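Pasting a structure here, questions to come.
One protein chain is absent from this view; the other protein chains keep their places.
And now, subunit A:
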Amino acid sequence: MKNLDYQQIDPQALATPTPTPPPRPLPEHKPRRARRKWEVFPGKNRFCCDGRVIVARQCGVLPLTLGLIVLTSGLFFIFDCPFLVEHLTGCIPVIGGVLFVFVIISLLQTSFTDPGILPRATPEEAADIEKQIDNPTGSSSSYRPPPRTKEVVINQQVVKLKYCFTCKIFRPPRTSHCSLCDNCVERFDHHCPWVGNCVGKRNYRFFYTFIVSLSFLTAFIFGCVTTHLALRSQGGNGLVFALQASPASALELVVCFFSVWSILGLSGFHTYLVATNLTTNEDIKGSWSGKSGNEDVGNPYSYNSITKNCCSVLCGPMPPSLIDRRGFVPSDDSVQTSPVEIELSAAKNDTNMVGRAVTSG
């Protein structure tokens, strides 16, 4: 008997006298660094600065966007501003500077803010939803049952809520699943490769500020460069002389000329969307335009007033991020939700004692 006791004691513990033999060191007892939730995030996003900054997996053309803006603005400040300050007014670099700051900050905010990602359902939630869905009776041969939908009446309109197979939730209205980021995003507008992120509920106002200020900046640089070249080619010098004197202006002119139309067009389109409280996704699909021939269809989310729509989209309250990137992954959840069968079998041994306690109490 004594030999058995000695075998259980850890030989290393014999050096340090302890009243009770130490437990056998299990692998889980090694101090493990608590993990933050961003490290176990299931979507295709990347995180920087310990979860403070979120980007889509493919940053897309974001470096090109940043590079073009910084290069063109840099050339403008270095080569065109001195001439224009001398010949026109000193306000030009100030205005250009303010617009440039607006563009860069709103671009970075659009790229690095959580667009409104919905976290995936916990296993218990998914099981609860599965229970509520009626199983189709005759489709046992097909691998996947037909898409599950739920209907809801919003503002006298029937809206269909679809079930997301990846996130295992019924998507709230206006939510869509982005395949590039592999997340459901609330008030999904579109996935913008120029910005390298989805545009959704939380970063739509940043995106709108970005395209509006970029269109002002592009138009401003285009106007200033044209004025610069016009002033230089005065006095019989000609345009060729002006371009030779300031070759950087030619590059800026080309970049601005080709981008100003598309950016102005995009700003105009999004201003229309903001005024009617629509998303790009809904506009493209024609959800509320009555394309199916139903004349009663209208946008149930619109306030039917342009100012109210604009204010609610751009000046509304800023919703919080739902994915809690910097929170810690709970490690003792598995203990709490351990199988109930273990509890039952243990309880069966104790029921005699409990039964006596209940009857006596």
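We adopt the following convention: a residue touches a chain if its C-beta (ideal position, glycine included) is under 8 Å from a C-beta of that chain, and two chains touch if they have at least 3 such contacts; residues count from 1.
Here, contacts and distances are computed from a predicted model.
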Name under which UniProt lists the unshown chain, selected from "Mini-chromosome maintenance complex-binding protein", "1-aminocyclopropane-1-carboxylate synthase", "Golgin A7 family, member Ba" or "Trifunctional enzyme subunit beta, mitochondrial": "Golgin A7 family, member Ba"
Of the listed residues A:F41, A:W194, A:F222 or A:Y301, which contacts the missing chain in the full complex? A:Y301
Please identify which residue in A:V61, A:L161 or A:A219 touches the non-displayed chain. A:L161
Quick one: which of A:C48, A:V94, A:I133 or A:V152 touches the chain that's been left out? A:V152
Just to verify: which one of A:V101, A:I284 or A:V329 makes contact with the chain not shown? A:V101
Which residue numbers on subunit A touch the omitted chain? 101-102, 105-106, 109, 118-119, 121-122, 124-125, 128, 152-155, 159, 161, 169, 172-174, 186-187, 205-206, 209, 300-301, 308, 311-312, 314-320, 322-324, 336-338, 340, 343-344, 346-348, 350-352, 354-359, 361
